[in-house]
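Before we start, here is the structure in question, set down as structure tokens.
One protein chain omitted, others in place.
This part shows chain A:
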Amino acid sequence: MQFMLLFSRQGKLRLQKWYVPLCDKEKKKITRELVQTVLARKPKMCSFLEWRDLKIVYKRYASLYFCCAIEDQDNELITLEIIHRYVELLDKYFGSVCELDIIFNFEKAYFILDEFLLGGEAQETSKKNVLKAIEQADLLIDTATTQSTLTVASEPDSNTLATIQNTVSTA
């Protein structure tokens, strides 16, 4: 995998992870272009895009788009499942995760991602093991500080990703 981007329906970047060295300018350009392209796609279209010499695999969960860039010889479907597993992990960790959780705790979303994917490759695919690793590290963090009353106005969507995710997994 070359990079992973999470962005909202409004085109706001929520998370970015680059597994290939690129300069900031290039990253911004790619992000802008991709966000635009992906947002312009209709819901019934397929989750894959050929873009430059890469394949873009994206999926929308509630208000969030998860978007991965892979190489041509890679397997698109398994990448889609990588995204899904990541959502499952987030969901389990935050408990019915929603976009707000990711906005306010984006560093945690990064930590989870780093336990799941490392250097662009799947590191640990067992949900239990990933969460165990995160929890062990989290033991060090003061839990009292993370309040659960997230009442922020308007823009970000607080629909849980899980509601979408569940419909996906039952479908």
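A few points about this structure:
Simple rule for what comes next: contacts are C-beta pairs under 8 Å (C-beta built on N, C-alpha and C of every residue); 3 or more make two chains touch, one makes a residue touch a chain; residues count from 1.
Rule of thumb we're sticking to: contacts and distances are computed from a predicted model.
In the listed set "AP-4 complex subunit epsilon", "Two-component response regulator", "DNA polymerase delta subunit 4" or "Protein SEH1", the entry agreeing with the UniProt name of the missing subunit chain is "AP-4 complex subunit epsilon". In the full complex, chain A touches the omitted chain through residues 13-17, 19, 21-24, 28, 41-42, 44-50, 75-78, 80-82, 85, 103-104, 106-107, 110-111, 114, 118-119, 121-129, 133, 136-137, 139-142, 144-147, 152-156, 169.
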